[in-house]
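Missing here: one protein chain of the complex. Every other protein chain is in place.
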Amino acid sequence: MGNCIQGCKDYFSRQKNTNIRLTLPVVCFVWQIAMIILFGVFIRYDEESDTHWVETKAHENITSDIENDFYFRYPSFQDVHVMIFVGFGFLMTFLKRYSFGAVGFNFLIASFGLQWALLMQGWFHSLDPHTGKIYIGVESLINADFCVAGCLIAYGAVLGKVSPVQLPIMHSLGYYGLAITWVLYRPNLHQSKRMQGSVYHSDAFAMIGTLFLWMFWPSFNSAITDHGDGQHRAAINTYLCLASTVLTTVAISSLSQKTGKLDMVHIQNSTLAGGVALGTAAEFMISPYGALIVGFFCGIISTMGYIFISPFLEKTLKIQDTCGIHNLHAMPGVIGGIVGAITAAAASESVYGKQGLINTFDFTGDFKDRSVLTQGGYQAAGMCVSIVFGVVGGAIVGSILKLPIWGDPADENCFDDEVYWEVREPTCKSIQHALFDHITKIVCVLLKL
Amino acid sequence: MGNCIQGCKDYFSRQKNTNIRLTLPVVCFVWQIAMIILFGVFIRYDEESDTHWVETKAHENITSDIENDFYFRYPSFQDVHVMIFVGFGFLMTFLKRYSFGAVGFNFLIASFGLQWALLMQGWFHSLDPHTGKIYIGVESLINADFCVAGCLIAYGAVLGKVSPVQLPIMHSLGYYGLAITWVLYRPNLHQSKRMQGSVYHSDAFAMIGTLFLWMFWPSFNSAITDHGDGQHRAAINTYLCLASTVLTTVAISSLSQKTGKLDMVHIQNSTLAGGVALGTAAEFMISPYGALIVGFFCGIISTMGYIFISPFLEKTLKIQDTCGIHNLHAMPGVIGGIVGAITAAAASESVYGKQGLINTFDFTGDFKDRSVLTQGGYQAAGMCVSIVFGVVGGAIVGSILKLPIWGDPADENCFDDEVYWEVREPTCKSIQHALFDHITKIVCVLLKL
Partner (left out) sequence: MGNCIQGCKDYFSRQKNTNIRLTLPVVCFVWQIAMIILFGVFIRYDEESDTHWVETKAHENITSDIENDFYFRYPSFQDVHVMIFVGFGFLMTFLKRYSFGAVGFNFLIASFGLQWALLMQGWFHSLDPHTGKIYIGVESLINADFCVAGCLIAYGAVLGKVSPVQLPIMHSLGYYGLAITWVLYRPNLHQSKRMQGSVYHSDAFAMIGTLFLWMFWPSFNSAITDHGDGQHRAAINTYLCLASTVLTTVAISSLSQKTGKLDMVHIQNSTLAGGVALGTAAEFMISPYGALIVGFFCGIISTMGYIFISPFLEKTLKIQDTCGIHNLHAMPGVIGGIVGAITAAAASESVYGKQGLINTFDFTGDFKDRSVLTQGGYQAAGMCVSIVFGVVGGAIVGSILKLPIWGDPADENCFDDEVYWEVREPTCKSIQHALFDHITKIVCVLLKL
């Protein structure tokens, strides 16, 4: 069938060339060779992952190897790693015929992005002024995975509508999903409506992604917070917040249907909104019940986003957001920014303790005299800058991706793995076999075999 | 098809109202708001997850953040978390058309239950007499997940036969699966026989659950044992015990069929019995070969349970136990209780060392002079109390759940996701499309396209 239908498709729709046999290998090879050269010039092991650590230890009076940052952060790193590759990858397999693209391109983007992130973060945040090198350790790997998460969220907005050549371009320039998908608006996307839904098995499969994201979000939010009580508290807050989100998501999902049936789209996505919203404030002393309250509202807002806002965005603003990242990441992210700014501004010595306040907000060195109000203000400003960057940057990147050279699929071929993947089955041959099998079966039944 | 058949079903079977549009949101909202209030009144961070830990450390002469309990227990906590949400969730997806209910309601119950468990455990075990507060840390989260495990096992017995409104009710009152399913006996359950089996893909899918449970059971049994050798030994014992269980499960499964073929039901479930049976004794000095022996017998008994005891329970005692929790949890649990009591009673200073005996059994404070025999006796008594609670409590909860107000499905609609979930496919519309596709295919084949 695949071949037959593909043949018909090819005959009638020649306007898009999805041949990526030249462009994709070139992008991959050039990029990877560039990475090797740049890593050779810039990247080195940091002092805790270098064989000279034995001297560092002696110098800093560290008595045990267990004080290596590896043991503080590696378990959380691996949880984050699972979220990136299994969590995001499988979450996007909900489409009936885009599992290969969901898991496979997620894999490609993440492998590509983490190398780039190590360099970019190094250049802008931790380039050693004396040696001109970037020193990496387990915390760098976690930060690289965090950047990749941003890329993959953007992929969620354009899932099924872009080519694997566009993805590395998109992610090396920036990753502002909603604005990109707005620029890439496809007026005739309804032509692949048939492929845009989920089927029973793809919905169950996507829950693998949802659950690994949900379970490991406490690790995500605690992976690079302060050693000791900081990591401990961030994990507890995220755990509680997410539990609360599940209940309100179920409640709103049930309310939205005539007979109270639940919708898998909500369960797959909105249950995660609490984790997003605690991204900034997880380490703060927001109290266990504070975490529950954040989760409570995130579940409601995110689920209502899927019910009311997504259709509105598509109809009015021409934003075709395949995975609904607006509801799962954008809105909860803004909530998180606001919660973070307010809770920072409201922090006090009576709650945190004198030293606790300094540790939590890093009021050391140049920031020794910063007040919590200033801190809250900076955080709010940071959120606004992010939104502006997202909209402007996304529009620019989207315009570049609109060039007709990237091999993206025609409107009627979106959400279909057959465009970029060898799909072995079913072929005309196998249909013949299937027909013979069917006849055999019917004969069996008639003969009461 | 779905819609058509649903229409027919609705027409002929009006006796049960499965509309949960009012009840489910009300239960979720009321419960979650109650949780927020109770958490606000009772729950606080413990000293290791509070910003004041910097002072605690100084006070207790702790030199490194790595001594925070977080680093002893968080990796195990995350493994337990995976068991609860992925392990139990996917294990129950074996039914051909109940994956959404299996994973989705598992998710709901667990999110609901862990909050309740934090409160209940706090009130009964760790309420601070001076402040009236419950102080939580990573060990509390693990204990909450443990409680949830009990709830989810109970869900296994009634899987496919209850509504999502009944589940929170059931789990806030108690969670005694076998007695509940006995009270909820459905004489006409054979009417949904058609839906009760597994299909090829659902059986393979369920193995995701089995394997995550199997792999992480060493973390389950070692998560809250003593720091140091206690956690180390509990993990080794569980690892060995489970390996042994697999071999005897395979052996008995093969013996039970005419040509020695294996049965996925046994592989999915009985391979886990060893982990259950070491729940009590994992930390004890039972020796590596002792762990193998426990696993050896658990594999045999649990698999024989599926072959002989489950049909007997259903026919004679009217216990319809969807997942066979009697074979996987009840019998191995009793074995575990007995093994625990005997190995405790047999513990000696020559094997454990003087201090080792004190550490392992916590013979400190009020229990300083307790003998190992007394300890073994208490453990045996505890097991008996649990069984009595299970039977009596379960019967009471079951009677409450029998009230006709909870929106549970009719006998002929059991084990079917369409009762409580929007199942998008296949609809009459999509059948038309499929028919047209079929015709296209046949034409293709005939024309040798």
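For clarity, chains are labelled A and B in written order, and residue numbers in each chain start from 1.
As a convention for this text, contacts are C-beta pairs under 8 Å (C-beta built on N, C-alpha and C of every residue); 3 or more make two chains touch, one makes a residue touch a chain.
All values reported here derive from a predicted model rather than from experimental measurement.
Peer 1: Of B:V26, B:L173, B:I208 or B:I387, which residue touches the hidden chain?
Peer 2: In the complete complex, the chain left out is touched by residue B:I208.
Peer 1: Give the residue, chosen from B:I33, B:L127, B:V246 or B:I387, that touches the chain omitted from the document.
Peer 2: B:V246
Peer 1: Could you pull out which residues of chain B are in touch with the chain that's been left out?
Peer 2: These residues of chain B touch the chain that is not shown: 1, 3-5, 7, 64, 66-67, 71-72, 75-76, 79, 96, 194, 197-201, 203-204, 207-208, 211-212, 214-216, 218-219, 227-229, 231-233, 235-236, 239-240, 242-244, 246-248, 250-252, 254-255, 257-264, 267, 271, 285, 287-289, 292-293, 296, 351-353, 355-357, 359-360, 428, 431-432, 435.
Peer 1: Since one chain has been left out of the picture, which residues of chain A touch it in the full complex?
Peer 2: On the side of chain A, residues 18-25, 28-29, 31-33, 35-37, 39-40, 43-45, 48-55, 57, 64-66, 68-71, 74-75, 78, 81-82, 85-86, 89-90, 93, 97, 99-100, 103-104, 107-108, 111-112, 114-115, 136-138, 141, 164, 201, 205, 208, 417, 420-425, 433, 437, 440-442, 444-445, 448-449 touch the unshown chain.
Simple rule for what comes next: only the chains that are shown with their structure count from here on.
Peer 1: Whole-Å distance, chain A centre to chain B centre, using C-alpha means?
Peer 2: It comes to 30 Å between the two C-alpha centres.
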